[in-house]
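As you look at this complex, bear in mind that one protein chain is not there, while each of the others sits in place.
Labels for the chains are A and B, by order of writing; each one numbers its residues from 1.
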Amino acid sequence: MREPLLAVTDLRKSFGALAVTDGVSFDVHGNELHAIIGPNGAGKTTLIHQLSGNLASDSGKVRFAGEDITKLSMVERVRRGLARSFQITSILDGFTVIENAAMAVQARSGSSFRFLRPASKERRLNDEAMAALARVKLDDRAHRRAGSLSHGEKRQLEIAIALATGAKLLLLDEPLAGTGHEESAVLVALMQELKQTHTIVLIEHDMDAVFALADRVSVLVYGRLIATGTPEEVRTHPEVRAAYLGEEEAA
Amino acid sequence: MSAGSDVAVSGAVPDVAPRRGGMLAGRGSALAAALIFSALAVLPPIALAIGDPFLVVMATRIVVFAIAALSLDLVLGYGAMVSFGHAAFVGLGAYAVAILASHGIDDVLVQALAAILLCSLFALVTGAISLRTKGVYFIMITLAFGQMAYFFMVSLSAYGGDDGLTLSARSTLFGLPVLAGDISLFYASLAVLVLAFLGLRALTLSRFGRVLRGTRENPIRMQAIGFQPFAFQLTAYVIAGALAGLAGVLLANQAEFVSPAYMSWQRSGELIVMVVLGGMGTLVGPIGGAIAFLLLEDWLAHFSEHWKLGLGVLLVLLVLFTRGGIAGGVERLFGRARP
Partner (left out) sequence: MFNLFLLQALNGVQFGILLFLVAAGLTLIFGIMDMINLAHGVLYMVGAYFAATFTALTGDFLFGLAIALPAALLFGLVLEFLIFRHLYERDHLDQVLATFGLILILNEGVKIVWGAAPMSVPIPEILSGAIPLIGPLQYPFYRIAIIAAGLLTAVGLWLLVNHTRIGMLLRAGAVNAPMVSALGVDIRRLFMLVFGFGAMLAGFAGAMVAPILSVEPGMGDGVLILTFVVIVIGGVGSVRGAFVAAILVGLVDTLGRTFGPIVLRAVMDPSAASQTGRTLAPMLIYILMAAVLFFRPSGLFPAKGAAA
């Protein structure tokens, strides 16, 4: 079998005595949508910080596209094609929608130490940014100020920015957080479409969305993966039912 | 970071709004700058006509400090780095003139080149160390480095030490005393100001400037798309230092005297006040701020030798009684220029 795109081996992170990521291992294959679910406080956000390079791991290994990236910074990981979105929307409110995406294109196309030509007039950057916006259906909003978008549109822009980095693998940190029913339907359709071209690691609370989208699901509880498998396998996994789904149904 | 997620959809401005606009923010800024520059350009003939040549001297000082404030705005307004040591660069630039002149090197181009190199180097070293930290550390460290430069000049007795150094004459260009007249010095300074304004305008809109502005808004986001903020912030710090050094070259010529007082931390504080009063993150703001500040200083000084008291009270009241600080208050008073 060929090497997975992302291979995580025995990843650990502790804050003081608290092991927040406790020996996590999993593989993500090319063009797979791999969801990571878990109850609140399971350590999902810490894990995505470790995968994206925002937070250094205590031990363990992360390999991406055949290369050990464990020690690399967030910037170096993005350049290799591993991009993330943020759970708390962190687009640049003061810039236009297209500039938010164009900046991500700029980061990978040529030096940014250019001081004279107006960046917003660079055709190539804008064209690629527009393509990313078109994929998330935001092209008609391109010239609005990003801060003026609705919450759902901001979530779409988050994804467009990750796309615009030219990433092979998208780490999506709760893209549905805070969205209403309609907004969430738009985003689920969008991810369904993205699956065709990108490998995705999806961290999400919304179970309906996860089971509709995921090829495989891993369940994180107190920093450990207690199960990995197809949605069907996970749904019927006794430990998962006990630790997580049962708890939800009971609640 | 700015929590602007609830901005009203309907009233959105389609362009890039500055984080904190002042009285001269927005797209009217180019027009405002053109008006200021034209008014300054016609000032000398008017001053001569009404028989008040001192106006030109005053205007030269204003233009010089406008250049310095403009350079600080790149760091403070566009880079979101609260640097409290900016006057050191102005002083180093001024000393480059005085020290070279005392060794017989009068040419303004050589002096300006030396000032730019010296200030760039100082900014590169101190900036690289300061930018390893954030927040209150950054403020204290830039202040301390500024003070280090100040004490260095105070103890450099070979070049006047605490007393400063008087220039025997203004700088020359290829041996010609082109800056000897107050009016020619004024126009030379104004030319530098206009060029600096146009240069920084291009810079802030360029690829580099866009990354700098993005970092101001959200450094983590910028890292997540592949930019390392440090290199951009340091570059901005060096460019600003070099430009402030150029202001120092002009200041030395204007006063025909240099002294460590140019680099005192009070001077740095005054530069910050100019930038914030005028509107940081807008290029025309610091120019307006420098004009307002120096005129205010001049005006207050007529009333009392204790004019600094008035300035202090004004600062405290402005911060306390305007929500969101001075810039926010000024913005509410004058309204942000909208297209």
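Operating definition for what follows: a contact is a pair of C-beta atoms (placed from the backbone, for glycine too) under 8 Å apart; a residue touches a chain by one contact, two chains touch by 3 or more.
Please read these numbers as outputs of a predicted model, since none were measured by experiment.
*Asks:* Of the chains you can see, which ones touch the chain that is left out?
*Replies:* Its contacts among the visible chains are B.
*Asks:* Could you please point out the subunit B residues that touch the chain left off the display?
*Replies:* Per the touch rule, subunit B residues meeting the hidden chain are 76, 82, 84, 126, 129, 132-137, 139-141, 143-145, 147-148, 151-152, 154-158, 219, 265-266, 269, 272-273, 276, 306, 308-309, 311-316, 318-320, 325-326.
Note that in this section only the chains that are shown with their structure count from here on.
*Asks:* Would you mind pulling out the distance in Å between where the CA atoms of subunit A average out and where those of subunit B do?
*Replies:* So the centre of subunit A lies 42 Å away from the centre of subunit B.
*Asks:* In their complex, what parts of subunit B are in touch with subunit A?
*Replies:* 1-2, 4-5, 7-9, 12-19, 202-203, 205-211, 213-214, 217-218, 220-228, 231-232, 235
*Asks:* Contact residues on subunit A for subunit B in the complex?
*Replies:* 52, 54, 73-75, 78-79, 83-84, 86, 89-96, 99, 103-104, 106-108, 111-120, 122, 143-145, 147-151, 154, 161, 164-165
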